[in-house]
Every structure is written in structure tokens, then in C-alpha cells.
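For this view, one protein chain was removed and the others were kept in their places.
Chains here go by letter, A and B, matching the order in which they are written, and residues are numbered from 1 within each.
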Amino acid sequence: MSFGWTGALSQLLEIVLALALAPLLTGWVNQCRAWLQNRSAPPLLQPYYLLHKLFNKESVVAERASPLFRAAPYIVFGCMTLACSIIPTLSTDLPLTLAADAIALVGLFALARVFISLAAMDIGTSFGTLGARREMLIGFLAEPALLMVLFCASLISTSTSLATIVETLAHRELAIYPSLAFAGVAFTIVSLAENARVPVDNPATHLELTMVHEALILEYSGRHLALIEWAASLKLFAYSCAGLALFFPWGIAEAHAPLEMLLALPTLVLKLAIGGAALAMLETLSAKMRIFRVPEFLATAFLLAVIGLLVHILLGS
Amino acid sequence: MQTDPTQWLLLDWAMVLIGIWLAIGVAGVWALRRFALVSHVLFPLGGAVGLGLFALALAALFVPAQVAVLAIGLPTLPFHLRLDALSAFFLMVIGATVAGVSTFAAGYFRQGEGTPPGLMCLQYHVFLASMAGVVLADDAYAFMVLWETMALSSFFLVTSNHRVAEIRRAGYVYLLVAHVGAIGILMCFGVLQANTGDYSFANMRAQSLSPFWASVAFVLALFGFGAKAGLLPLHVWLPEAHPAAPSPVSALMSAVMLKTAIYGLLRVLFDLLSVQLWWWGVVLLAIGLASGLFGVVFAAVQSDMKRLLAYSSIENIGLLAAGIGLAVLFSAYGMKPLAALALTASLVHVASHALFKSLLFLSTGTVLHATGERSLGKLGGLMRAMPWVAWVTLVGVLASAGLPPTSGFVSEWLLLQSFLFTPGLPDPFLNMLIPVVAALIALVAALAGYTMVKFFGVIFLGQPREPRLMQAHDANAWQRRGMAWLLLGNVLLGLLPIQFIQLVDPVTRKLVGDGLGPTVAQHGWLLAPTALERASYGPVFFLLGVAACFALAFVLVRRLYHGRIRRAPPWDCGFPWQTARMQDTAEGFGQPIRQIFEPFFHMQRELPSPFDTQPRYKVVVEDHFWNALYWPIVDAVFRAARLVGLLQQGRIAVYLLFSFVTLVTILLLVRQ
Partner (left out) sequence: MTQLLGQFINLLGAVLLMLAFAMISQRRVLSLVHLFTLQGAVLVVATAVVGYATSQPHLFVSAALTLVLKVILIPHMLHRVIDRLEVRWDTEPLLNIPTTMLIGILLVIFAFNLGLPIARFSSTIARGTLGIALACVLLSFMMMITRAKAIPQVVGFLSMENGLFFAATSATYGMPMVVELGIALDVLIGVLILGVFMFQIREQFDSLDIRHLERLKED
């Protein structure tokens, strides 16, 4: 995977695409949810209008906020952008995957989580610290579960580099991997938890006792809030693309065929649309869990991923 | 040792530097109460010596082993010293950490805290000299003498503030467990010398023990060195002794002294014993993981900042033991490159833990120095009063949580990489256990992140829980210099892991026969332990990527929109009163862990009822091991002592009878 112009170009294209498409994905999921819940949906481009509005607004910061509070949105945004740029969406010819592999991807999500929790604790209100505690609670089980899911894929492709994993999985003759079935279920559970979706957290709630993600960002406004909302949609985009890359990798261009990217773009949009609709369906069918059922839920994901690894060793696939 | 200084070996220079430490200690006794002299001249001098030792050890990694014999010691067993790659690595870690901690200590100690400053200078520098000596010792006698000196001098350092009863008790427990461990180590050396009577390490290397005796030596070494390192179940002294000691001493104990135990384990396992068995690796893995999980779960529920860091040290030592166990397992099956990978991961973790843990302990030292508070329930909001310390601690906290691009992540990454290769083991049962082990390590790392967010958030962020915290002063010049050195070490280790692995390469080559150095050197700024397509990590690019996004976002937003900010009271959902007591406490932050991991703890709770006029909530979290293991042993010892005490009848006739019986027995025996 040498560093060439095609590599740099596809990397840049992927970053720009992620930044542009992520709010669209969020908008699509909200639309599907509205349709399923029999109410009229906001326009598809609503998240973009929201970002534009928030950027225009003045940023109101608490008097006792420290520089960490003001720097955290930028750091979180940077982490999520980097995460999106190392997950193969259009092509596997990504030079940045040499700098960060699957384990570093999990580390990126953890870094973002730590900074947003610290920023929430910075103001010293009860909601911020409550949100920080809950976010770390969900995180400390979701992170190993995600790592185990990525390990399942790594064991099959004997590599932790995401580009190599996708190339190996896309290139085997049509084969069914039972360990990936376990990993898939575990990955779905982890994505629901990490992206603050029902049944773990309701993204549309503003009731104090049920907030997790909302409680963390309660004190932010203006451009800081805009960056955090954008980072949240980038996180959903990253998780969706990771899921597609691991479990449905067909259609992603290879390193020596840059023109395949033209075909890869509509394929990606189609896959994301189906994925978004499935997510909306899952959200509508589930009820939100009590906060202390969430560790059990995530522990199930963790243990399913470990069983996936064991099944791989037993069956050799 | 030749008389011409230009002909001296590196080992000779090392002995000179250690001698200078001893001389500084003696000078401290001579200037017993001259506070300024001791703290501003002698301690920084000790730090400079540490720096010299670091540079010397760096050079010594790449030369062949050097030996020396000193004329002190027993007539038939003088002190043998040896400077090989393993000793040089640990000497490097010791030197680098001591340089930072001694400089910090110059600005930390204050007058009138129990021990006169000159005496503390003596104890401190004897401690340093004995630690450096332990890693250089080449025979059992020198090793045990220096080990005991290390234990005794650190006992005196722990009980510096001996007017407090709790601290005296902590020191006593520490001394007790240290000596129980020392007996284990002594017996291990006894087994290793295999009845030849020659206790030098060179002789022990030449022996080849039967698997039974080698296993006995392994168990004794694990017991003995595990007691000093803080592995389960001999860890109970750590959470008592580390908080009781003054902060620079805690930093040294946690960062360096625990590593000498790891050094001892590596020396016995890979150097003195000629072969390793697979079940040793499994036992090490099991004990390491148990310690890791135990340590981090307990750290998450503490309300004393130094106790939290002490339990976190137990967790890190557990991870180290797990890495070494994996290396033993691979080595037992002859898979040398993988053993080298696992061992490299552990050695990188040794250096990284030494640097970030000492940094964290030193920052708790500045907080204690500025506020006088150790309890997390009385701290908070210190970022405003002590910004320098807060930002430096943030780097240490990120390293401790194992987040990229810090040094903590490098060791975790390498360890997880070595787990991914284990399906190549011949035994299918072990193959299946290994993913479970990797999962547990990932869980421990995630919980470490939880603990560190609690640590940093409760101390430095939020509102101050006591009004006088706002008058806290930031670190003074000496403290800053010490912490800056350690910060530099952390950052360099995180960003330049490839260069560091080249330093580790001679050590792994000596211990398991293979090293990662050549493979890693091929790819420039990317760390790829095997092939580039299989796994790679580039911390510099990582940091540049995040920084570039940060900078671009900042500039673009300001250019396209605006950068206006307005300060206002916090929103808090419109709630008008926000006192400091409304934010989460340390106990509150640990409550989910208490609930989820309930079987780990021995909790005593006092819960209020809704009808109390003055509700009271109290929870005490204790260690099961005290009730399950230690108190029963103490009771048994007391009972045995009481039985023996029956001999003390108090009547002269009975004592004369004892002498008479002894005389008659001896005469009978002589008659045979």
C-alpha cells in the first residue's frame, strides 16, 4: 500500500464525503423514525440547517468554564473526523490506515468519550457530572465489546488494519462466517449504545433522569454545540460504515482500481439508506431500558463477541 | 577495578554514581537540620546523579555484559556485580524517574514534618542506592543484602510522618509483607543453587534443574517477588503504604520499587532458569489478570486520591504479569518472535508506567502541598487555581487510561497484538482461553479510563468543594522542573515508540533469543511489529491528524462565521441554585462500579430511611482478603504464640527443670 497520488486523493475524498454525508444520514434516520411513528417528518436537510443556525449564533459559555471546556468540542470533532477517515467507505486505498488500525479506532472513540466527559464535569453542575458518570458507565463495557468484534474480523483476516480486513473479507469466495454472525449481533448492540439510540438512550429526550448524551452537552451553545452535533453524526456515520465494511464489504474499491470508486459511491449511499431505515425500525420497536439494565445489555454484547472468537477457533472460520 | 579512570568500564562508573548517592546521604546526616542545604542542594544533586545513571545505562544497553567483584561481603562470597542488557534497561528506568522525582522533592519537603530533613535525605539516598544495586547484583548474597536495605530504607521513608498512628500501622504491614516475600526469594535462591553451595548467579545459570525443582523455584520466585510487586493475594500493603508515604516517596515506590520486583521475576524466569514450562505462563496470566481486574475495580471506588493511584498501580502490575506470562507461554513452546513481542510489550509498559505513575503521584503531591487535603470529597475546581499542574496531569491521566497517542496506548497495543497471534499455539485448550484473556485485558483498560476520568474530574474540574481551595498555590519552580522532565519522558515515549523498541531489543534478545528491533526499524515512523499490512500504528501521524482537524476547524469556523463568546452563569436546565455539593462526589462516581462488581467488595452500609429527621449515609468498602486470608492467619499465629507461652510458667523451679531435662537429653544422645 504505497503512498501515491491516488491514495492521497481517495483519502481526501473520503474525509470530505464523511463530513458532507454524516448529517444527511442523521436526517434520513429521523425521517424514517417519523414515518414509522406516523407523524410528518422534518425536511431531510434539517441537520444542515441546524448546523448553519448554530454556527451563526453566539457561543454562551459559563463563567467558571476552563479552557478545557472550550477546547473539547474541537478535540472531539477532530477525533471523529480521523475515525471516519480510517474506515474504508469508498476505497481501501487509504494512507491514514497505516497510522491507525482497528485498535487505534477504538482508542479514538475512547479519547473522544474521555474529553467530552471531562468537559461535562468541568462546569460542576449536577447534570454534567451525572451525564459524565453515565457516559463512562456505558463506555467501559461498550469499548471492550467493540474491540472484541473487531478482533473477530481480525482473526479471520489475520490483520488489524481496517483496509486489509475489508480487502480480505470482500475477496473470499462467498463464504459464511458463523463467528461474524455473533460479531454482527454484538456490533449492533454496541452501536446502539455508543450512538445514544433507543433502547439505551433517547436522542430526542430532555427529561433529566433519562438523559445521557444530552446531559453531557447541556452547557454548550453556538459553534461549540454545532461541532458536537456534527461529531455525533460523524460517529453514527463511522459506526454505520464500520458495520458495512465488516459485514457487507462488497462494492468497495480496491487500491489498484481507483475508477471503481465511481461505482462505490451509489453502492455506499444505498447501503447507508437501508442501514438507516433498519436503525429507525430497531429504535421504534424497542423501549428504553432502565439505566442499570444497560450494563447487562452491553455485557451480553461483550460475551457474544467473545463467543464469536471462540466459535472462530473451534470451526476455523 | 583499575586505577586509571580512562580504563574504567561502564559498570565502574555506575558504582561511582551509586557511591555518590551514598555520600549525599551521609552529607545529609552531617547537615541534619540545615533545611535549605538539604533540600536545595543535596536533592537536586541526587537528581543529577540519576540523570547520569540514565545516560550510562543507555550506553550500556549496547555493549556486552560487564562483571565486577567488590571486596565487601562474606569471605567466601564477595559482592558480584553485573551490568548486562536487562540490568541496563531497569537502571535506565530508575535513573530517568529518579531525576524527575528528586528535583521535585527539592521543592516539596517542608520543615517540621516529623523527620529531620537530613535524616530523610540519608534514608532517601540509601533507598536509591539500594534499588540501583539490586538490579546490578550478580549473586544471591549481594541481592538479598541490597533487597533488605531497600525494604528497610523505604520503611523509614514511609513512616516519615511517624506521629500519625495510621501511618505507623501502614509501615508495619509493609515491613511484614516485605519480609514474608524476602523469605520466599531466599528460598528460591536456595533451590536455584542446586546443592552446589555456590550462590553466585553465574553458577545458577550453569545449573539445569529438573522440572519439579524448576517449578518449585518458580512458585517461590512468584511468591517472593509477587509480594513486593503487589500481586494478589499479597497486595494488601500497597494501598496502605503508598498513601502513607510522602508523595515523592510514593512516586518512587510505585514507579520504581515495584519494577525491581518485576526485574527479579524476569531475572529468575528467563535468565537463571534454563527452560520455562507452559503452565507457569498460565499461572502468571491468571494471577496477573486477577490482580489487574481487582486493582482497577477497587481504584474506581476510592475516595482518597493516593489510595486510588495505589490500586491503579496494582492493576498495572497485574497487566505486566499477564504480559510476562504470555511471553513465558510462547517461550515454552519455542515461539521466539512472539515471545519477544509479548516481552517487548511488557518492557515498554514498565517504562511507561514508571513515567506516568510518578507524574500522577507528584501531581497529587502538589495538590497536597497546596491544599493539605487528600480526600477527594474536599477537592475540586483546582484547574483555576493550579492550571500548570492540571494540564500536566491531564497528559499523565491520558497515558494512564491507555489512550492514543500516549505511551500507555503503545504498550496496550503491543500486548493486544501479541494476543491476536495466540491461535497458533499447539494446545487447543490454551487457544480457547486466550481470547477470553484478551477480552479481560480490554475490560481492565476500559475501567482504567473510567477511574482516571474520576480522578481528574473530581480533583481539578467542577466547583471547589471547600471555599479555601481557591487560595491554593500552583507548583513552585523545583516542582515544575521535576514534573516537566517526567512529562517530556511521557511524550517522547508516546511519540517515538520505534526508537524505544530499538532500546528494548538487546534485552529481549538476551532473555528469549529474539527481538523486534530489525523488523520495527524498517518502516520509518510507523510501528509495525510484523508486516505493515498486518498491523501498524503511527503516533506522530495520529497526533498530527487530530491537531490538523482541530486547527482547521478552529480557523475555518472563525473565518466563515465568527468567534464571539459571551460569559454567563451556567444553564443547568434553568435551576437557580448550584452549590458545590450538588455535583457528583467521588463515591457517587464510583457507585455504578460498586453496584455492578458487588461480589468483589466487602461493603458495610448504613442507609437512611425516609423517616429519619437527620439522615445519615455511610458506606465502607473493604478488601475481602483481610477477612478471608490475613485475619485468620493472624489469629492462628496468636493462638500458636499463646500455646508456646504456656512454657512461661513464672516459677523458678520449672525453669530449672527445663535446664535439667535438656542436660539429661544431651547426655543420653552423647551416649549413643
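Here, contacts are C-beta pairs under 8 Å (C-beta built on N, C-alpha and C of every residue); 3 or more make two chains touch, one makes a residue touch a chain.
Since we're looking at a predicted model, the values are computed, not measured.
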| item | value |
| --- | --- |
| Among B:F212, B:F429 or B:F611, residue touching the chain not depicted | B:F429 |
| Full-complex contact with the absent chain, from A:F55, A:F182, A:Y220 or A:Y239 | A:F182 |
| Contact with the hidden chain (one of A:L111, A:L137, A:A215 or A:V306) | A:V306 |
| On chain B, residues whose C-beta touches the chain left out of the figure | 428-429, 432-433, 436, 596, 599 |
| Residues of chain A (touch criterion as defined above) contacting the omitted chain | 174-179, 181-182, 185, 295-296, 299-300, 303-304, 306-307, 310-311, 313-317 |
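We take it that only the chains that are shown with their structure count from here on.
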| item | value |
| --- | --- |
| Centroid spacing, where centroids are CA-atom means, of chain A and chain B in whole angstrom | 36 |
| Residues of chain B defined as touching chain A within the complex | 380-381, 383-384, 387, 394, 398, 401-404, 409, 412-413, 416-417, 420, 423, 428, 431-432, 435-436, 438-439, 442-443, 445-447, 449-450, 452-454, 456-458, 461-463, 526, 532-538, 541-542, 545-550, 553-554, 557, 560-573, 578, 580, 582-584, 588-589, 591-592, 595-596 |
| In the complex, chain A residues that touch chain B | 1, 55-56, 58-64, 66, 68, 70-71, 74-75, 77-79, 81-82, 85, 96, 98-101, 103-104, 107-108, 110-111, 113-114, 117-118, 121-130, 132-133, 136-137, 139-141, 143-144, 147-148, 151, 154-155, 158-161, 164, 208, 218-219, 222-223, 227, 292, 295, 302, 305-306, 309-310, 313-314 |
